[in-house]
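With one protein chain withheld, the remaining protein chains of the complex are depicted in position.
Entry: subunit A
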Amino acid sequence: GAGKSRALMQIFSEEIMEGLITFGIPIRTTFDNSTTVQYAGLLQQLTMKARSTVRDIDPRNDLTFLRIRSKKHEIMVAPENEYLLIVIQKPCE
């Protein structure tokens, strides 16, 4: 437990990373407020859609991770229970 939180904070502290945890509404974030709200809202919907898609195909299946790679960065979403963990990573190339 403690180790995990340490690990996460480590991720957050690196320069290439920014992240936020949302529970419908953002709980913890390293972004500024407006960006946080925007990301949270949009990604929530997308995650629901993705999960619905996956489960529609096979109800026993479930979504574990969602990755959106764009030109500028990569958005990673991990849903868990009612929470959403969102991390934006800049490519290190």
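Note that a residue touches a chain if its C-beta (ideal position, glycine included) is under 8 Å from a C-beta of that chain, and two chains touch if they have at least 3 such contacts; residues count from 1.
One rule holds in what follows: contacts and distances are computed from a predicted model.
Enquirer: Would you kindly match the missing chain to its UniProt protein name, picking from "Protein AUXIN SIGNALING F-BOX 2-like", "Dynein axonemal intermediate chain 1", "Mini-chromosome maintenance complex-binding protein" or "Large ribosomal subunit protein uL4m"?
Expert: So, among "Protein AUXIN SIGNALING F-BOX 2-like", "Dynein axonemal intermediate chain 1", "Mini-chromosome maintenance complex-binding protein" or "Large ribosomal subunit protein uL4m", the name matching the hidden chain's UniProt entry is "Dynein axonemal intermediate chain 1".
Enquirer: Give me the subunit A residues in contact with the hidden chain, please.
Expert: The missing chain touches subunit A at positions 1, 3-8, 10-11, 16-17, 19, 21, 27-28, 52, 55-56, 59-60, 64-65, 67, 74, 76, 78-81, 83-85, 87, 89, 91-92.
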